[in-house]
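Note that this complex is displayed minus one protein chain, with the remaining chains in position.
Order of writing sets the chain letters: A, B and C. Residues in each chain are counted from 1.
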Amino acid sequence: MSTEVKGLNEECGVFGVWGSPDAAQLTYFGLHALQHRGQEGAGITANDQGTLKSERGLGLLADVFRDPRRLDRLTGTAAVGHVRYATAGNHGVENIQPLEFNFSDAQFALAHNGNLTNAVSLRRELEQAGAIFHASSDSEILMHLIRRSKAPTLDEQVKDALNQVQGGFAYLLITNDRLFAALDPNGFRPLVVGQLPTGGYVVCSETCALDAVGATFIQDVHPGELLTIDDQGLKIDHYTTDTQLAICSMEFIYFARPDSDIYGVNVHSARKRMGARLAQEQPVEADIVVGVPNSSLSAATGYAEASGLPYEMGLIKNQYSSRTFIQPTQALREQGVRMKLSAVKGVVAGKRVVLIDDSIVRGTTSRRIVKLLKDAGAKSVHLRIASPPLRYPCFYGIDIQTTRELIAANQTIPEMCQSFGADSLGFLSEAGVIESVGLKVEAPYGGLCMAYFNGDYPTPLYDYQVEYDEEIRQLQLHK
Amino acid sequence: MSTEVKGLNEECGVFGVWGSPDAAQLTYFGLHALQHRGQEGAGITANDQGTLKSERGLGLLADVFRDPRRLDRLTGTAAVGHVRYATAGNHGVENIQPLEFNFSDAQFALAHNGNLTNAVSLRRELEQAGAIFHASSDSEILMHLIRRSKAPTLDEQVKDALNQVQGGFAYLLITNDRLFAALDPNGFRPLVVGQLPTGGYVVCSETCALDAVGATFIQDVHPGELLTIDDQGLKIDHYTTDTQLAICSMEFIYFARPDSDIYGVNVHSARKRMGARLAQEQPVEADIVVGVPNSSLSAATGYAEASGLPYEMGLIKNQYSSRTFIQPTQALREQGVRMKLSAVKGVVAGKRVVLIDDSIVRGTTSRRIVKLLKDAGAKSVHLRIASPPLRYPCFYGIDIQTTRELIAANQTIPEMCQSFGADSLGFLSEAGVIESVGLKVEAPYGGLCMAYFNGDYPTPLYDYQVEYDEEIRQLQLHK
Amino acid sequence: MSTEVKGLNEECGVFGVWGSPDAAQLTYFGLHALQHRGQEGAGITANDQGTLKSERGLGLLADVFRDPRRLDRLTGTAAVGHVRYATAGNHGVENIQPLEFNFSDAQFALAHNGNLTNAVSLRRELEQAGAIFHASSDSEILMHLIRRSKAPTLDEQVKDALNQVQGGFAYLLITNDRLFAALDPNGFRPLVVGQLPTGGYVVCSETCALDAVGATFIQDVHPGELLTIDDQGLKIDHYTTDTQLAICSMEFIYFARPDSDIYGVNVHSARKRMGARLAQEQPVEADIVVGVPNSSLSAATGYAEASGLPYEMGLIKNQYSSRTFIQPTQALREQGVRMKLSAVKGVVAGKRVVLIDDSIVRGTTSRRIVKLLKDAGAKSVHLRIASPPLRYPCFYGIDIQTTRELIAANQTIPEMCQSFGADSLGFLSEAGVIESVGLKVEAPYGGLCMAYFNGDYPTPLYDYQVEYDEEIRQLQLHK
Partner (left out) sequence: MSTEVKGLNEECGVFGVWGSPDAAQLTYFGLHALQHRGQEGAGITANDQGTLKSERGLGLLADVFRDPRRLDRLTGTAAVGHVRYATAGNHGVENIQPLEFNFSDAQFALAHNGNLTNAVSLRRELEQAGAIFHASSDSEILMHLIRRSKAPTLDEQVKDALNQVQGGFAYLLITNDRLFAALDPNGFRPLVVGQLPTGGYVVCSETCALDAVGATFIQDVHPGELLTIDDQGLKIDHYTTDTQLAICSMEFIYFARPDSDIYGVNVHSARKRMGARLAQEQPVEADIVVGVPNSSLSAATGYAEASGLPYEMGLIKNQYSSRTFIQPTQALREQGVRMKLSAVKGVVAGKRVVLIDDSIVRGTTSRRIVKLLKDAGAKSVHLRIASPPLRYPCFYGIDIQTTRELIAANQTIPEMCQSFGADSLGFLSEAGVIESVGLKVEAPYGGLCMAYFNGDYPTPLYDYQVEYDEEIRQLQLHK
């Protein structure tokens, strides 16, 4: 069981709205814009005159709500929704959010993006005090803390509970009469608030979801803030002032949608600047620049512009889902059968290619793509990564593989280059990331969490410390 | 009924394989690579030691074969498959191909990409002679002609039949002991043949499907050719020598996948050249170049390079399917709710944008995108189209709207520009298309069919002549 | 292929209505009442102001129309429907009826219950004349014959075609402006016509479907009759007068629903009389009478009343569908795991049981039920069959196993008794069947077809003669 509790690193998307006659519809469209943050499950809870009703299911949002009656049932003027990315062994329907809690005197529904670093301890304590957990995720913990708080009002109970959880979290909590939104003291996850043309309020993971529903951006939710939205309007408060911005750099590098803005910085533009900086830091003589679709296209155009090399569509991603039970067998794969990516022979044949990828995790994809390009006739493939080597695990909500699976934690850059079959390999520097993002804040690492690259975690690791120490020790042993 | 027969303009994809133990699997992967040619239905017929078995269904390939037992049932060493784009009113399961024909002494399955111009006459004649048609499409006609031919051998019967049909067609016909592939005398539709590393042969609509299954390109099937593949190998013959290449220019402009090569020309590269040429023909002072994703990205990078303007990701396409019953209501759409395309505010705000689209049909999308960019703060939007105005219908297999629905058949360029809310509008010239594609053939219009732009059809229109004349007359009246 | 064509013995249900605003709805409810006649597929074709539209699918009616929009699409005031029982290897969706035929100048949809004895010859002749068959069933043949007829009017063409087909058939044929219904010259299959309270007409396989839609019975359709229903009303005509009633005795014994009347005879009452007669012909000393649910309950109560023994519910059928992929393995079956039938220990333990079944085909069920009762503690089991031994195949539309699979064609009664593990075994006599049914007609065997019992077929066997002779020869050899 302990591995289940520990492995709950997840990347998710949340969306909440208060004060619109189309609340569930808007939540559906907002979640559709956030689908890139989680594809394993989706759910919506609506508040209809104080009563909560939910619909949830495994799979993509469009699959969960294929039967339009599911959405029709979610009448009401407020709602919260969630799209979920689930790690292996953790994909039961009981983990799909929003989690609904029915009390004799109240109802709550909770949507959570992030990961708690003291979940195991809190859960153990709570269980010893008689608490019962249904889901294997750590998202229920907050609800238990709220209910056990001795504070006199619900607002105080929520603050009390928020001060007990550690790690990365963006919470939306809908009750019979209000919607709470809270962000952890480091602001690891993005969260923004906006206003509908009709007057209601929206809180969601990224600005692209505000745009999707026609809402106007008000502000990023800041570390330590607690927002309350009810029929009186929006109240911005905080549950702690002991905060320090350390937003996940991988949001800028890979996760967030290019059209989103985070703390005023457009994600596509940041990526393009990273690509341009990469061209300066890691130049190479070549004929064309090719990006790995779709996530690396911004960085690739930045590299191309800065280097003066032409940007070419040397790789094509099949836009049709290959989510099916039918996959090429190993024999067919060796014979060259492919479902997702194709190299454009007419573009790469005979060319020296600069291949831009946003990041490298286990390295298997890089190896495959280099081979694809060489099979298509590329004369040479120079792999350039628009971020530093990933060497340390994340404990704040990204499902980065354990250290042992991170290729950069185990191999030197020349070793990796050889293993990928590339002709050269270069990474962007940490400074390159920080300056390309360019947040206008006074904070270590320019307000970014860079721990995956340098091991400098902005908070204590709590329950993960022992495990982390052991991993690092193992890693040293194997070197 | 007559409208049903007439309206059968369809764009489809075909794939056939002979001589592989994984025939149906390969056909699945090949069709997956051709899914962009048709999303309304899919089917595969396998030949297992002389016996044909089929699986067919409505929807995407992955939906039709979601139950893996459907593919497992298709044992055998040869197969043909089809993905289908269906026009309204014509989406019954009986129209999904391959069409299977069971005789007491033989079985056939037919996959067809194209449109016959003498279908109505042939069908009427055949029905008067007692023929019965099941599907409403014109694809059955060939089978009737084959069975009624008095020629002594099946090969002669097939040639006899092919000489009676007019228009655009790429046929795959599998029998108990061989696979036929045939292309019309103008080669309107692309069709290529390749060889598997294990020795079998593949015939399919585009080279991207050869790549997807690891097959080596042998040649484009030429106008008037009839290929026969059986256990003895590949035989390339012809049923007529009265041919003249006029391949559909829209394949280069819009339909084909960028990684496919047609007559030795890579589609992405042709599009990029069209974009570059467009920059020369229709220059404009601006800050950034933005392409409409995904089909116009090649042309947009060509425009950017040639103009020296930066290419930016100013529009984002949601990569997750919005194929669902849940669509924004009109009220929500007006409020700004969007599911497919978003403008990247951080990129376009305050900028003079050159917006590149590959073509304009009815103009509704152009209007919406210009508005999207202006709402996102674009200072001006200069629309540039990487093809000439579409003014005439296609009778050879593309479902171009009737003339009355083509905005360029009804409005002048300034009228269109105003109607779109664009700051300027320019189209690529016909010469621009022809020279950018640059086929190395001696033929009118460089071997392309340009009739949608100039009304110069490479063949008589047969059954469509009367209707065409009437449409043109109406159009004149309304001007 | 020839085996496919030959094996098309099917039992189906048909329903047609003309002149009701709820035509498709009524057809749905009528087919629901006829679902016992076929569970493998269902379809409805509606006529909306002269245009035909169809919905069809594999599985039970409720599964095919689970999405209510499928029925909603079938607007119009007339419709025909079909439920289908398919034999192995013949379950493609292309065989599901009504079969729709689209001509340039007309549409037809055909629903067929029965089996043609000259299908192979007709099909071969038609194919030689250029005809193309899509489905593997013989139902398309009639349409080809109609279209090839040289008769001047459609009515005459239909009569012409009906005079060419041999065997058992009840056809419903809907066109753009009328509904035809025709029965073969022996009336092998039941077919009745009734009138709706609102004035429209209904033609269907059994009176239970008239009752299900609130229609009043008008008459049984007689052998050789051709009914035409259009906006002018009902016209009863005939295409031949060379007729001789020989209705399938198995309809009374097993197929038809107990609440249906056939030629004025209620099916339940006929079965009860057969049970009573069986008690006279095959008496036995015992404690209780038990029927095999559900089909033998009528006969069992007849036996109980006539014998004076109490009728007991000694066997229970699980009313919930076990239509699932999950079946007990052989090991589990041996351990006693059962899904369908259970013996009621409290009823049968220590008792001498008379077990009533309606008929015996292969004998496997009988063996299993006798064992079930003995395992539950029955002191003895006396098996009594309310029909004579099935020894000959049917060629008119019932899927009776081939002679070699009929246990009574291969074993004597004592051999069967031993093989079933029963303490005694007795069958009803032919005279018992004929007199219990008691049709008031002057015809051989009281107007029943008794060929399955005595080999005396009321018509020549045409294409089946050779095969039949060979089977009989084989059977003699093995005796």
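One rule holds for everything that comes next: a residue touches a chain if its C-beta (ideal position, glycine included) is under 8 Å from a C-beta of that chain, and two chains touch if they have at least 3 such contacts.
Here the structure is a predicted model, which means the values were calculated and not measured.
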* **Omitted chain's touching partners, listed by label** => A, C
* Asked: Looking at C:A33, C:C394 or C:L448, which residue reaches the missing chain?
  -> C:A33
* Which of these, A:E140, A:E251, A:E305 or A:D357, touches the one chain of the complex that we don't see? -> A:E140
* Which parts of chain C are in contact with the chain that was left out? -> 22, 25-26, 28-29, 32-33, 35-36, 39, 60-62, 65-68, 71, 196-198, 208, 211-215, 257-259, 261, 265-269, 272, 294, 297-298, 301, 305, 310-313, 316, 318-326, 328-329, 331-332, 335-339, 342-347
* To do: Could you please point out the chain A residues that touch the chain left off the display?
  => 1-2, 4-5, 54, 56, 92-94, 99-105, 107, 120, 123-124, 127, 129-136, 140, 143-144, 147-148
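Heads up, the rule we're going with is that only the chains that are shown with their structure count from here on.
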* Intercentroid distance (Cα basis), chain C paired with chain B, Å -> 48
* To do: Identify all positions of chain B at which a residue touches two or more other chains, and write them in rising order.
  => none
